[in-house]
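Below you will find the structure I want to go over with you.
The other protein chains are all here in position, but one chain of the complex has been omitted.
Let's look at chain A:
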Amino acid sequence: MIELKGLTKVYGKGSKAAMALSGLNLSIKKGEIFGVIGHSGAGKSTLIRCINLLERPTEGEVWVDGVELTSLSQGQLQEQRRKIGMIFQHFNLLSSATVYDNIAFPLRLAGTPKAQIERKVLELLALVGLEEHGRKYPAQLSGGQKQRVGVARALASDPEVLLCDEATSALDPQTTDSILRLLLDINRKFHLTIVLITHEMHVIQSICDRVAVIHGGGIVEQGEVAKVFLKPQHEVTKDFIRSENQHEGPLRAALEAVHDKYSKSVKITFLGQKTYESTLSHVVRGTGVDFAILQGTISTIKDMPYGQLLVRFEGSAQAVEATLAELAAQGLEVEVFA
């Protein structure tokens, strides 16, 4: 659906030149929710703005739905842009227009007949749950409501792609969740491809199918969210995940706690339904070892349950090894930590 090839963006010239993207490649499939995560200054904002050419790349190709955008004339580009909706961190609504007129805006740009506009806008107001607020002005709405208007406006021209530029970064956690749920709904209902950029792992974890980690103007790691999240390879990725749910200090203390018995600390990863089964207690009852949970998370990635526990097994060497083997045999991922 979206192919970015050799995307390079340099701001400024000569000695003041700053490279925001350096030969970045990315491929996004139709109908998926694709997240790009990175620290500020990593180039993620430039990246998403290159997809609809709000930012023109210095070099490289931008393919959206089979069309190479950088080669288009201004008029053709305007035509193609109607297929790409976008929502923004600061909503960017017309302050002088009502909610209704804001949502109707892209339709009026395209010269849609009035009756059709009305039907579409009312439908969208219902979709985002703002039926009561059509006559209000943006200044009369809360942040979450403004973003709902933004979403409705972006959907008005029936786009193939929705770009979300830090769409939840200005919202409180509860509102963030409600907007994310709305995005997930839309994705399922309309089979809409969604690309979002964020600096919050939580956003990726909640709704994305795949994720790319951007750093220094390039993608350092990408893949399915579960894979990247549970087995991060790159330092930057690890950093994001750590900041989400783990704290180094207490963990070290737990690992170094004095113990005289034979012991092994392992990281056990549960995925899917296994997360909620009593595999662990079942196995240790069989092998007779003791265990202490040093750290753990049980949560979901999108809708898939997962768990990751750091467990120290204590007992005879043989029993501990047997435990690890049995856990692996039960289909859990076991990684020896210390």
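We take it that a residue touches a chain if its C-beta (ideal position, glycine included) is under 8 Å from a C-beta of that chain, and two chains touch if they have at least 3 such contacts; residues count from 1.
The working rule: contacts and distances are computed from a predicted model.
Which listed name, "Spermine synthase", "D-methionine transport system permease protein", "Carbohydrate ABC transporter membrane protein 2 (CUT1 family)" or "Cytochrome ubiquinol oxidase subunit I", is the one UniProt assigns to the chain that has been left out?
The record names the chain that does not appear here as "D-methionine transport system permease protein".
Considering the whole complex, which of A:137, A:190, A:262 or A:337 touches the chain not shown?
Of the candidates A:137, A:190, A:262 or A:337, A:137 is in touch with the missing chain.
One chain is left out of this view; which of A:18, A:109 or A:126 touches it in the full complex?
A:109
Can you work out which residue in A:78, A:281, A:300 or A:316 touches the chain that's missing from view?
A:78
Out of A:157, A:187, A:295 or A:323, which touches the unshown chain?
Residue touching the chain left out of view: A:157.
Looking at A:39, A:90 or A:274, which makes contact with the chain not pictured?
With A:39, A:90 or A:274 as choices, the missing chain is touched by A:90.
At which residues does chain A meet the chain that is not included here?
Counting only chain A, the missing chain is touched by 52, 54, 74-75, 77-82, 84-86, 88, 90, 92-97, 105-106, 108-110, 137-139, 153, 157, 163.
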